[in-house]
Structure formats: C-alpha cells, structure tokens
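The complex is shown incomplete by one protein chain, all other protein chains being positioned as in the whole.
Each chain carries a letter (A, B and C) given by its place in the written order, and its residues are counted from 1.
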Amino acid sequence: MIGYGFMGRTHSNAYKRLTDFFPLQHKPVLQVACARSADKAKAFADNWGYQRVETDWRKVVEAPDVDLIDICTPNDTHAEIAIAAAKAGKMIVCEKPLARTVAEAEPMVEAVETAGVANMVWFNYRRVPAITLAKQLIDEGRIGHAFHFRSNFLQDWTISPDVPQGGAGLWRLDVEAAGSGVTGDLLAHNIDTAMWLNGPITRVVAKTETFVKERMHSLTGKVEKVGIDDACAFLCEFANGSLGVFESTRYARGHKALKTLELNGADGSLSFNLEEMEYLDFFEYTQKESNAATPSHLRGWRRIHVTNGEHPYMNRYWVPGLVIGYEHTFLNAIADFVEGLETGKPTQPDFRSALQTQKVCEAVLESARTGAWVSTGATA
Amino acid sequence: MIGYGFMGRTHSNAYKRLTDFFPLQHKPVLQVACARSADKAKAFADNWGYQRVETDWRKVVEAPDVDLIDICTPNDTHAEIAIAAAKAGKMIVCEKPLARTVAEAEPMVEAVETAGVANMVWFNYRRVPAITLAKQLIDEGRIGHAFHFRSNFLQDWTISPDVPQGGAGLWRLDVEAAGSGVTGDLLAHNIDTAMWLNGPITRVVAKTETFVKERMHSLTGKVEKVGIDDACAFLCEFANGSLGVFESTRYARGHKALKTLELNGADGSLSFNLEEMEYLDFFEYTQKESNAATPSHLRGWRRIHVTNGEHPYMNRYWVPGLVIGYEHTFLNAIADFVEGLETGKPTQPDFRSALQTQKVCEAVLESARTGAWVSTGATA
Amino acid sequence: MIGYGFMGRTHSNAYKRLTDFFPLQHKPVLQVACARSADKAKAFADNWGYQRVETDWRKVVEAPDVDLIDICTPNDTHAEIAIAAAKAGKMIVCEKPLARTVAEAEPMVEAVETAGVANMVWFNYRRVPAITLAKQLIDEGRIGHAFHFRSNFLQDWTISPDVPQGGAGLWRLDVEAAGSGVTGDLLAHNIDTAMWLNGPITRVVAKTETFVKERMHSLTGKVEKVGIDDACAFLCEFANGSLGVFESTRYARGHKALKTLELNGADGSLSFNLEEMEYLDFFEYTQKESNAATPSHLRGWRRIHVTNGEHPYMNRYWVPGLVIGYEHTFLNAIADFVEGLETGKPTQPDFRSALQTQKVCEAVLESARTGAWVSTGATA
Partner (left out) sequence: MIGYGFMGRTHSNAYKRLTDFFPLQHKPVLQVACARSADKAKAFADNWGYQRVETDWRKVVEAPDVDLIDICTPNDTHAEIAIAAAKAGKMIVCEKPLARTVAEAEPMVEAVETAGVANMVWFNYRRVPAITLAKQLIDEGRIGHAFHFRSNFLQDWTISPDVPQGGAGLWRLDVEAAGSGVTGDLLAHNIDTAMWLNGPITRVVAKTETFVKERMHSLTGKVEKVGIDDACAFLCEFANGSLGVFESTRYARGHKALKTLELNGADGSLSFNLEEMEYLDFFEYTQKESNAATPSHLRGWRRIHVTNGEHPYMNRYWVPGLVIGYEHTFLNAIADFVEGLETGKPTQPDFRSALQTQKVCEAVLESARTGAWVSTGATA
C-alpha cells in the first residue's frame, strides 16, 4: 500500500474485510504500508494492521514478499510507481485517474501489458450495486436504442476562498499534483461509468471555470494562482449516436457527492444518484418479458431498492431492505479483481480501459482551452 | 347555493367551469346565492355570477326557478336544509360530513329517498384522478387480497392557543356547529375513501385528544372549554379481513393537508399523498397481464404521474405531464353527478353511502369516550 | 383570440376565470374567436363563450369592438398578425416564442413600441408560484453570488417514428411552421426563466440532434426530411459569471414535461421541477435574517410546499396545502398584465424581453450548425 490518505483507508478496509463476505480462495495479507513520513506510515499501519512500514515506495515495489502494489498516492506519482511495479512483476491496482495526462498514462499501459501483470484502476462506482444493476438491465435489453445520457458530479466543499490549495489532504486543488481539478477527480468517474454503460464517447465540447482565481498554499503560505478547474461541463457524442451532457463542480451549494446518471432509451430509462445509492430508478416502457408496452395508466418511474439477494453483490451482505455503504464498493471491486485472478478472467476496468477515460478527459480539457469540438480518438 | 365560505367558492367554481371541460348536455345556471348577511351574499354572488341573492335559505328551497340545492353551510344546518329541500323536490348536493350525528343523518337519508330526489355528498377526494386510478387498479385485480389499509390526514393550523373557536371561517373549531373536530372534518374524508377502495369497516377502537383545552370564542370574546377533538387515531377491522390504522390531527407541524392512504395486498400495493396529488405510487408484485411475479431485480415502487389521457378525468384537461389542482376534484364530482342524471345512473357517494361513513365516525367517537372496541353495524 | 388549439384553450380559460380570483377593475370580454375553419371556430367559441367568430384574422385585428389581440397561432404567423395588430392600435398578447427568427421578431418589437401598445409574451412559467418564489428568494439575497444554473425540459412524445410531422396539432414538428424544434418550443421557456432569475446569457455552445430523420406529413401523406431539432443541449456563460447547462429533448423516455431549473449560489441553492410544480426546493447556507451560516448538522434541502397565503399568487386561491395546477399560470400571467394596465406599470416579459430570448435561441441554433461558441449580443 503506497499512500495513507482517504483512499488508503477505503482500500485497506476492503482488503481486511474481503473474505468475511466473499468466499474466495485467496485472502489478502496487509504486508507493507508506505508513506514518506515514517510516523504517518506507522500510525496508518497500526490502525489497519499492516505488518511493516516503508518510507520509500521503491523498496515496496522491490520487496519479494509483496505480490500486489496498491497506488493511493497523488496523481503525479502514479506513472513512476506503476511502471516500476510492472517491471518488478507485481500486480497493480491504481487509484483513479490513471495519470495526469494521456502522455503519462500511455507508458503505464504499455508497462503492465509488457510485463503481463494483472492490473486494475479503482473506478469503484462501477461496483455500486445500483450501477451494476443498471449495466445488467442494459445488457438484458431493457433500455433499447439510447438517445440521451446525462451525468453530474456536484460537490460544494471549495466555495470558500479560504480553502488552501496543496498540502496534506488538499493535493486535489494543486494542479501539479492532480493534473486537473474536477475533470480528473470527478468527471473521470462519470466518464468511466458512462462508457461502461453506453459505449465510447467520440467527440466533446467543453467549458471549464475557475471561480476562485488565487488561493494560499497550505505548506508555503503563499497566495498563488489556482491552476485547476473548479467546474467543468461538456457536451458529447457517443459512438451509438446518443447525446451526452456532463457537468461537475465543487461549487454546487447543497450537494456533497451528487454523482448522478440518467440514460434514456427507446424502451426504458434509468436514473441514479450517489447520495441515495441504495436506489436505482427505472422507467419501463417495453416490458421485455412480454415484448409489450407497459399499459399507459401504469407507467411510472420505479424506485428499485437495490438490496435484494438477487441484486448485484447483495447476497454477500445482509438481508433485503438493509443498505450497504460507500465503502462496500471497494470490497466489491477487489472481490471482482481476486475472482478474476482465480478464474483467469481479468477484471475491468484495467489500465487500458482507464486510458480511454483519460483520453476523454484530455479532450475535454483541450476543448475547454480552444472552444472547439475535439475528437477523443474513439470512433463510432 | 346556501353558504358562501371556502366550499361555496370551490363549488361555484366547479359549476361555472363544468361545460368548458366536460361535454355534457346540461349546463349549470348559477341562480341564487344565499347567506344570512345580505352584504356577504351580494359580494359572493357578484364574484361568481349568481343571478340573485337571498338571506333566508327557505326561500331558495321553495324557489320555483331552482332545481338543485347545494348545501355549503356549517354542519349543524345540513339536516334541516336537506330535509326541507327534499320535501320541496329539489336535487341536493351536500357538503360533507352529511351531518353532525347519525341521529341527524338518518332522517336526511329517509327524506331524499322518500322524495326520490337525486342526491350526492361532496366527498370530493374520490375524484382526485390518482385516487380514482387507485380504485381502477383495485377493480382490475392488481392489488389482490388486502392485508393493510392506513390513512392519515395531518394538518397544523390550530397549534397556536391563540386561534379562536367559532365565528366566521372558524366554525370547524366549534363543537356545536361542527359536531366534532378532525373526526368529522378530516377523517370522514379518509373513511369515505377507504370504504370506497377497501369495503366496509366493521369495528373500531379509537383515541381522541384535545391539546388546547380552552380557546376564546371569536364572536363572544369569552374563553371557553374546547369541545372538539384536535386529534383522533383509530384502529379498525375491514369486512374483508384487513387491518386499518387511521390518524388525523391539526397539530402535525409541517403538514398542511397531508391526506394519505396506503393499501397493501398480496399482489400489489398503492400509496397516495394529497400534497403531491399528481402522483399515485404503485408496487406491482403480480403482473396482471402475465399473471407472473415481477422479476425480483425489477421490483420497486412506481411513481405514476397521473396526467396521461388514459388516466381518470385527464382527457378533459390539458396534455400529459401537466397537472390539475385541488379545485378540479369538484369539477370532476359535479361532472359525474350531471352525467349520472343524464344517463340515469346515480352518482356515488349519495346520502345513504355517506350515512355509513357517519356511522363509522360515530363509532370512533364513542370508542374514544369508552375505550372499548365499538361495532359500526356493518358486517363482514 | 386568433387560434383555437392547446394555447387557445389555456388562454380562454384564463380570461374567463380571471375575476373570479383576482380583484381587478377590468373583466375580460371574450369577443371574437378566429380560426381559418369556420366549423372549428364555431365549436371553440361555443365551448368557451366567445360572442362571435371570424375566419380571417385581419377582420379581428380591424374590429372596433376588440381591444386586445391574443395570438395563439403557429409561430410562422406571429409576426404578420402582431405587426398588423400593433398598427391597428390593439394591445397584443402573443404566445411564445415571439417568432421563428430574430429577423422576424425585430420588426414586431419595433411595431409595438412605435404604436405604443401594451404587449406581453406568454412565457407563463414565470407565473408558476414556485418559480415566482424563486425570483423572490433571489431578490431577497438568499442565493448570493451565482455559480451555476442548469435547466432541462424533457419530454418523450415523439420517440415513435410513426408520429407525423405537420398538420393539426402537429405543427410543432414542422420546421416551416415552428421555426425550430425543442429550441423554440421548450428551451425558449427555460431561457426566459433563466434570464429572469439569473440575468443575461452572453455566449453559448450547442449541439442539436434529429433522431428521426424522416417522417410522414399528416396532411400530404408524403415522407419528408425532418427539419426540426429533436433535442438540443447547450453550455453558456451568464453575464454574472455563472456557468449554464441546458438540455431539451422529446426523446427522454419517462418524462412528460420535466421542466427543471437549479441555481447554485454562494449563500444558497434553488431547485424546481414542473412535474411537481407545487414544490420549490431550497438549500439555505447563509440565513439572511441572522447573516449566519445554518448550523452544519441542520443543513439540508428544504421542500417548500408553495401553497401558503404568503406565497406568490396563492392568497387568490384556496387554503394552505391545496395545490393549483398548470392552467393557473395563465391566470396569474393575465392578472399581472391587467394589473399592469391598471397601475400603469407594464408587465414583463414584453416583446422586447422576448426578443432577447429569441437571440439566445438563434445563437444556440447557429452554434449547433457551426460547432463554435456564439455570442448572443448581450454583454457582461
């Protein structure tokens, strides 16, 4: 485990609890926790039960008792660590976004593919049971020909100009460390989910905004220009001909983690909202079982409380009606990864898949700079 | 039109607009408005377009140019007016509750039946399209064997002890004029709806509460004991074996007109809330068309936006998605009444039907006094 | 009244009922109903109580017993009728959008201003009490510095390729009659509301889509290319520096009239949805009365049931908790118009205001053609 922040916690929790819930043949062993600060590494390792600590990630990458490297450090370090880990023949699970740029990400993909090591990027929201159920309903043909996909990720935690940029817990506001603002941090999630559900995005036009132009750096105390995008919205075309609208911001007063998606198709529609992640809303126009339209007087949006044993992942947990939380998306993800290893069917999204998301993010940022439509390289 | 208050307005509006929306052969003519105060009668008549005014309801009842008497006066006057009107051979539409007591109501039923005059009680909520749709879904067999019926009517307008009892617009707080508090004013609506949807109520056990024990009378200025029930809750059995729970109050802070109902059956459930009256919530377990259970992963409560042309009454108004309001329940009711006259199929609820609601109200009040279960006289 | 369709009905209803609810000095008289078909004009006039009919709008415009012309005809006729009516010195209330193009609209504005006649465009959604309340909360300073405005208008009635284009009730699908598809029909509403609440829109980038490329014309029976936009999304900048995202379509399965808006500001946020138009959602961060932040543990989105007597327009109707409907937005609009005449304070939006909305629509359509950002002419 390289890193000890928010994501270090969610991943550690997932590893520790994995076999309490999932009947896998392999049980993760928390071998090494690594952080530049020995004190912080020690405190983190003690809390989560790591067997030892390191302060240099290179030692972890080279350690013979380590099979898998989990990269939870800021985005600017992903590439170097991942490439080294791949060369050392380790499996790699890397936090999203894969890197700051496509240029950084491409050699990462090449490295893991050359090394032939198992790899995954933690786009954990694919493993929200309601989103996995959305994928299932689409695959069952319940949505039909797609017309529209819209997706937001709205937060409100940086409205105050007094929030510093950079420093512990705040690297997401530092363009050097993060690569971008909401585009890489939030929209990357939405893009990954969208392409999983609705296929490739081919072209985008975008606008970004930085509302607070200067912030103090928490370590240096200097007031400096803010380099990240505070907000980003884009329109896009999907390869399947549907029209996409995406928006993300950290200035949407009243929303803390409002990641939403809605898909409208000829046969039905789906809608989801992370703040009430136990629900998937489904509008059924064509009843697949009978191939008939739902009678007009019965049509309506259905709130599916995604807690039945028949819903994705839910048979591993409690009983119908009782919800799981945000953290279980990480358990579900690593369970899929381990099951992929055991069955020989690699889990998605891997680095290559995440590279495609990176390309969309980069097209978005380029369009925001130029004002023109930009191709992502994917084709219809 | 006898009376000029809140209900006088809703009914007058319904008469005036009826044939704008409903293709009936008869068009109401607003002949006489009657109130004890000539000034108020005049102002009311001018506003709504009544052709003349009276201050003595007996003159209206006897007027040869009047075919139908609408009783919108306080409850203590319903019986006398209705019986006289019946004797005069007039059609009668009477505001709910039919009377203050069963003893008052029974001669009213006898009078209209003896006279053979068309009659209706304005339990307008049956004509909320969503509630009419609920009735339709039940009649289509989509709910199946009933287990539970629950229904609330929650308001919050009398919490302040400074609200006076009695006087203009406040007779609902005066036990002499009203007969009871929330039981006759609010629960009567819920009971009417419940029995329409779920059949007779056979036994009840109830509790009432008067939170503010004394209030000033707005006309006399005297502080006197409050005689009405501020709140009333009761449990009951329906003849079909289902279990009922009802509650009403004017002390539910935050609710202005939260009339709700929920019915749970073996094959499905229904839920409604007057504050968002454009919706009916429906849980479909057994799909009637296929007689198969909805697949487990698709089950959920469906919000039916009751604004399609196929929904009850809605083809008379605008286009799908656009809501009608509270006042249209009165249009729908009087449309049904007139259509009943034209087709010879009398409209419900008539006085006899309303008498049964009165009996349940009376059983509720008696149980609240004695603490024991009380039979309504209806049988399973 | 020129026209007898959906809007002809909503406006006629508003005129007839106006003084039942609003204490105005003037009462509309329904003088003439005009339609090209004498039969249809007659049926319409009979239904709504117009005193006579015409089949040539020019006769209405010239009629000495007519003071006000209401234009409810398809968009391609607005300009000619309005300019003639202005020249004849009539007051004019015109359905939205003002015209098909800015080129058509500009002489209309010039005509009414030259003639000095009262004029209004029926952007009725400003008069939804919840939207008027939104305006009030903004004006009270409860939202503060604006960051984001997003607004959708989603319908689903043209998904079937069997829906014809053109002909009675279907002119909205005929580009010749309508000028554009959802942009002029639906987004024009959202743009009007947005600029009323959040100020001018300065630049846009847009994408339109026509999902069904050919449709049969209902009158000719010929299958022809569809000229309208089935869907339109755009990003924009407001003069106040906030970022806008708009989307409209008639292919959003499950949505019948989902007109939404959300505004996020530093001090609070607002959200609205036409399908449940009795609510305004409000997130209060800064409590204006105390100028203090709402305590963190109490923060939440508040559903304001906009039915209190203190809410806009609601003291004219029923009692708290009881909802009005879609049609009342037209009553409220014409009430404001008449009150504006009586008080000498002209009502908005007038033709000039609607011209600005037209300019934004045109910029949107141009951007959709060129792919580039387009200025609306308004400045920050």
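What we mean here is this: a contact is a pair of C-beta atoms (placed from the backbone, for glycine too) under 8 Å apart; a residue touches a chain by one contact, two chains touch by 3 or more.
Just so it is clear, the structure is predicted and the values come from calculations on it, not from any experiment.
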Problem set entry | Omitted chain's touching partners, listed by label | A, B, C
For this session: Consider the whole complex, including the chain that is not shown, and state which of B:6, B:22, B:157 or B:285 touches that chain.
Result: B:285
Exercise. Of A:86, A:159 or A:258, which residue touches the hidden chain?
Worked result: A:258
Seminar exercise, completed: Touch with the missing chain holds, among B:58, B:87, B:207 or B:288, for B:207
For this session: Could you tell me which of C:77, C:218, C:260 or C:308 touches the chain that is not displayed?
Result: C:308
Problem set entry | Those residues of subunit C which, in the complete complex, touch the missing chain | 133, 136-137, 282, 284, 287, 289-290, 292, 295-305, 308-311
Exercise. Which residue numbers on subunit B touch the omitted chain?
Worked result: 147-148, 150, 152, 154, 156, 159, 205-207, 209, 211, 231, 233-235, 237, 241, 243, 245, 247, 249, 251-255, 264-269, 283, 285, 299, 301, 371-373
Exercise. Touching the missing chain, which residues of subunit A?
Worked result: 6, 9-10, 13, 16-17, 19-20, 47-48, 155, 157, 255-258, 274-279, 305, 307-308, 317-328
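What we mean here is this: only the chains that are shown with their structure count from here on.
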Problem set entry | Of all other chains, the one whose Cα centre sits farthest from subunit C | A
For this session: Could you say which chain's mean Cα position falls nearest to the mean Cα position of the entire protein shown?
Result: C
For this session: Determine the centre-to-centre distance between subunit A and subunit C, using the mean Cα coordinates as centres, and give it in whole Å.
Result: 40
Exercise. If you average the CA atoms of subunit B and of subunit C, how far apart do the two points sit, in angstrom?
Worked result: 36
Problem set entry | Multi-partner residues of subunit C (each touching 2 or more other chains) | 255
